[in-house]
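The excerpt is restricted to a subset of chains, each kept in its original location.
Read from first to last, the chains carry the letters A and B; within each, the first residue is number 1.
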Amino acid sequence: MKEAFPGVGKIAYEGPKAKNPLSFKHYQASEVVGGKTMAEHLRFSVAYWHSFRNMNADPFGVGTRQMPWDDGSNSIENAQSRARAAFEFMEKLGVPFYCFHDRDVAPEGNTLAETNRNLDAVVKVLKEEQQRTGIRPLWGTANLFSHPRFLHGAATSCNTDVFAYAAAQVAKAMEVTLELGGAGYVFWGGREGYKTLLNTDMRREMDHLGRFLQMAVEYKKEIGFAGPFYIEPKPKEPTKHQYDSDAAACYAFLQRYGLTGDFRLNIEANHATLAGHTFQHEMEYATAVGLFGSIDANRGDMLLGWDTDQFPTDLYDTVLVMLTVLRADGFTTGGLNFDAKVSRESFEPIDLFHAHIGGMDAFARGLKTALAIREDGVLGGFLKQRYASWDTDMGREIESGTLSFTRLKQYMIEKGEPAANASGRVEMLENLLNEYL
Amino acid sequence: MKEAFPGVGKIAYEGPKAKNPLSFKHYQASEVVGGKTMAEHLRFSVAYWHSFRNMNADPFGVGTRQMPWDDGSNSIENAQSRARAAFEFMEKLGVPFYCFHDRDVAPEGNTLAETNRNLDAVVKVLKEEQQRTGIRPLWGTANLFSHPRFLHGAATSCNTDVFAYAAAQVAKAMEVTLELGGAGYVFWGGREGYKTLLNTDMRREMDHLGRFLQMAVEYKKEIGFAGPFYIEPKPKEPTKHQYDSDAAACYAFLQRYGLTGDFRLNIEANHATLAGHTFQHEMEYATAVGLFGSIDANRGDMLLGWDTDQFPTDLYDTVLVMLTVLRADGFTTGGLNFDAKVSRESFEPIDLFHAHIGGMDAFARGLKTALAIREDGVLGGFLKQRYASWDTDMGREIESGTLSFTRLKQYMIEKGEPAANASGRVEMLENLLNEYL
């Protein structure tokens, strides 16, 4: 087979002063920082769909991307060649993981059975390539949103047959993920929501989704898939409202349906901001309630109201998020999946390298900077001092539940007014962050 | 005492053709519709703070409102006169309820004890006025956000003394609400959140808030307050992020801290839209998870990013929300509280009447229109048909949990492709809604 990316070799680390745009300035996979290699810390993953299936059409124009390895056909052979091109890319880039939807890797057939056979035919090549390269899935998932059958939702469709189809499709996708040694499995409910409440029974639809995920847990045990399930929150787009709108909504849902033991969250930067939260907020919340799992590493445009899925290059984001990841003791089965696409204007194959290199270097800097901040203890020290009153007897008694309103009322009636507050030093801390950049 | 609103008598129902702006065109308290009087359906309430304390300063200018009954001083006497003016207004308007914060009705003293005495002195007048008029609190609450002591939060402050002060203040506010016969008690956590995550331990702060509310429940039982507690979701403003960001976040929180039995939600229209949801969405969600309680009836400006707290006059909102209220079998202890302020440009006393009359008429139309839609069964019938497959054997089996992925997989492999979907008829339903306006 012809090389898909001729003229590009393995991307090398050349250090921060290098002028070669096709080199890493900061990411060095084998470099040990904070007790682990950078590869172990960051667990980078390529998103099969954006990098190898998305032609970058937008609502006002057709796709522009050049993919010389792809003949544009819907054939199995083309899907297999494409898989080989993807592995060539990942190998040259030096990432250990990829993520995929079932329908990214193989074409739909006329029936579910045929579709499953198509999938098997391509999975065979994926396995060969995995064996050859050592690259494996960070997670797999099922596309339950592109086909018209899902126009009213999948697990939340008003049509039971569609629910059944989704169940069958997820079962197969889980099997395939298991077969490929995927480290986890993701649920993103792109159509699980509504266009208008005028035609929607929200309560019933949420119950159906709850039952669907319970069945998925049962099936996971049945087939022996040991990796975690992730829900990926997103508030809207394509629908008017998605039930998994943000980390808190997912947590409410998982508690309601008894699923907190089996699910974690896959936090996406762009979904966070669409929900009105910062990336860091969603990460902190997930960590606080014990649901931190994996990350879809990208970036939105804060002035555009849709999922722009840009490559993550904002160093503020990468530092703050790596601080949270480190505080959560790092990834276990999760990782940093580049759920990001090159711009429609960046349509040449080489742009795919530029984009990923930029994202990887940005996270490498984020990691090193976060480690430096932790080592110096500057933020941790400030926090310890700020909450010091909670580490006194009174703080401990409140936290342990031994104090009541009655007791606190007496205390404060006697005291009259609380001890003075200290400045929160917001600007000093913001300056401090800049000093580490 | 001099009349506060001379020249304005009791606002009368004059019917839809009346040209008198100081009359109701649609709201007639005693008119029976759908088996109850309109007063019983709508349970209108005046917000003491906006109508009698808010001078309508904004971040770029001082207040403009004319309140001839208020001498501008911080004296008990002035607070008592103001209370009488408020009851004159409510009586002339014909609303059965009001809502208040402790600090709205009485001034702070130099110590908590003095502040409590101030409060008692005004509560005495409120009771007299209640007895005279029959008007009583829909709910009471404590202002835990205006004073500088709360600058880092109240229950989530980094300062345990502030937590204690908040506890003492809430205890007193609950006692006062009980004394005044309030139907419920509200928690709005305006400062329970953060300005920056750089100085915040989110997990610890949420635990403190959880413990605070648990203590409140204990105290409620202790003093014999039988009404419900409400949390009022809001995502931001004044802080960067508030922990009670939307109905789903509140539900997650209440489940986490074992509080779902003791709390319901007080949904505010403008808070819903600041959270990126429609008013109707938050109402439907609260109803779906069994947390529907009460409503802060107002309206935001969808192009302005802050809490404009405008009076609710959008008939689409009032119809859609009353549909949800009726489906939830109406209010029990809750009601429609006008958490709304006149515009800074509408600064004369009479504007307070215009504003409330408009809001009351808008909800009266909303109620009647919703009843008509329900009577004709047009939306309900469409919904029944749309989800018909869920009322078959297969639907019931999925809902009852007797089907598994394995069984559904077999079913769909045999069938190949789901039964066809039907149009969701989004536009037809939107037209239908217009036909009822």
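As a working rule, a contact is a pair of C-beta atoms (placed from the backbone, for glycine too) under 8 Å apart; a residue touches a chain by one contact, two chains touch by 3 or more.
Quick caveat: nothing in here was measured; it's all calculated off a predicted structure.
Peer 1: With 2 copies placed here, how many are in the full complex?
Peer 2: So the full homo-oligomer, as given in this file, consists of 4 copies.
Criterion: only the chains that are shown with their structure count from here on.
Peer 1: What is the distance in Å between the mean C-alpha positions of subunit A and subunit B?
Peer 2: About 36 Å, centre to centre.
Peer 1: Write out the stretch or stretches of subunit A touching subunit B in their complex.
Peer 2: Counting only subunit A, the residues touching subunit B are 110-113, 116, 148-149, 151-152, 157-165, 167-168, 170-172, 195-199, 201-204, 206-208, 211, 214-216, 218-219, 222, 235-236, 241, 245-246, 248-249, 251-253, 255-256, 275-278, 280-281, 284-285, 287-289, 320, 379, 382-383, 386-387, 389-390, 392, 394-395, 398-399, 401, 403-406, 408-409, 411-413, 415-419, 421, 424-426, 429-430, 433.
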